[in-house]
Every structure is written in C-alpha cells, then in structure tokens.
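Below is one structure. I have some questions about it.
Shown here: the complex without one of its protein chains, the others still in place.
Then we have chain A:
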Amino acid sequence: MKTYYDPEDLKKFGKIGEFQKSMADKFFDYYGEVFKEGALTAREKSLIALAVAHAVQCPYCIDAYTVDSMEKGCDEEQMMEAVHVAAAIRGGASLVHSTQMMNKVKEISM
C-alpha cells in the first residue's frame, strides 16, 4: 500500500544532501552539535525533542526520539509527561488567543 509516510524513508534522511549538499552538511553538523551534552544533558534534550516531535506531529521524529529517549534511560512516565508539556503549550497557545476574541467581542458589544 502506498502511503505518504513510510518508516523506511527515515533511513534516507541522511541522503537529503543528494539535492543540495552544502546546506545539508551544515544542517547535520549543526544538528549533531545541538544534541551533544551541554548545559542541558543529552537526555534532557532527547525529551525536549520528543515533545517537539509531537507538537509538529512528525511521525519520523516520534519514532526516532521514542527510541532515543529509551536509550538515554527515560521511562514511560517521563516520556508521557514530555508529551503533556507539548500538549499543554499547544492547548494554551490556542486558548491564550481567546483573549483577542474576548477583546473584539467587548469592542463591538453594547
């Protein structure tokens, strides 16, 4: 069955340089640098990536960072809490805009 998302495509990620090499090289260097141990641990970064993957709803990233988080020793509870953080920010981001709606309502109401 043909689908837009194929798990096998994740393995081809590294080959995006085939169409534009210099930018891909810069991107992957940067990517590697970002995920190194730093002021945040590699483990903390993996959980952030997992949460962001859910926010941007990227199935490749969800698979990749689920495995990565487990490899880095995170447990199910921590991973689910990370997703809740993403959900809370997404939900909150919608809801906080309701203040604009409320402002407008008040502006045009008697």
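In this text, contacts are C-beta pairs under 8 Å (C-beta built on N, C-alpha and C of every residue); 3 or more make two chains touch, one makes a residue touch a chain; residues count from 1.
Everything that follows uses one rule, which is that contacts and distances are computed from a predicted model.
Trainee: Between "ATP/GTP-binding protein", "ABC transporter domain-containing protein", "Carrier domain-containing protein" or "Radical SAM/Cys-rich domain protein", which matches the UniProt record of the unshown chain?
Mentor: Of the names offered in "ATP/GTP-binding protein", "ABC transporter domain-containing protein", "Carrier domain-containing protein" or "Radical SAM/Cys-rich domain protein", the absent chain's UniProt record gives "Radical SAM/Cys-rich domain protein".
Trainee: Quick one: say which of A:16, A:34 or A:67 touches the chain that got left out.
Mentor: Answering carefully, the residue with contact to the hidden chain is A:67.
Trainee: Thinking of the whole complex, not just what is shown, which of A:41, A:57 or A:103 touches the missing chain?
Mentor: Residue touching the chain left out of view: A:41.
Trainee: Residue-wise, where is chain A in contact with the chain that is not depicted?
Mentor: 37, 41-43, 67, 70-73, 75-76
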